[in-house]
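Structure in structure tokens, see below.
As you look at this complex, bear in mind that one protein chain is not there, while each of the others sits in place.
Up next, subunit A:
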């Protein structure tokens, strides 16, 4: 059973990312507790999972760069969607950062051309909504890895749809 616990924590420390390989429908998702700690990660082609993890982890560099590039004053109105973080030969990595600095990362197979910027954007929005629901759960302890079934099913549905 979950335990209700109150925890005070700098929201700056909350990181979260998410990644999706669309061709084979993989979602990785991460949040970090101390710093960039994975919260949730899901990838469908399990054989490539390690590579996904490395990719997502490395992409945090760019996410941080993009966040810090935006001026502090502008931080309030900044666009949450960070766009394409960087392309690699095999994947395209997209980023999204909530106002509480939770990071979402979606990794899409480069050969997947059906997903345009807009689709990715709406996927992020969906993810963010679902994540907000998770956070609203009083039994969820912020910073724990996400085990919500609802969240999981939304991610799964998105990956199926995308593939």
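To be clear about the criterion, a residue touches a chain if its C-beta (ideal position, glycine included) is under 8 Å from a C-beta of that chain, and two chains touch if they have at least 3 such contacts; residues count from 1.
Everything below uses one rule, namely that contacts and distances are computed from a predicted model.
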Quick one: the chain not pictured, UniProt calls it what, "Vps16 C-terminal domain-containing protein", "TRUB2 synthase", "Trafficking protein particle complex subunit 10" or "Small ribosomal subunit protein mS39"?
-> "Trafficking protein particle complex subunit 10"
Which listed residue, A:49, A:119 or A:152, touches the chain dropped from view?
-> A:49
Where the complex has a chain not shown, which of A:113, A:137 or A:161 is the residue touching it?
-> A:113
Given the contact definition stated above, which residue among A:60, A:120 or A:158 touches the chain not shown here?
-> A:60
Positions on subunit A where the hidden chain makes contact | 7-9, 30, 32-38, 49-50, 53-54, 57-58, 60-62, 64-65, 86-89, 110-111, 113, 145
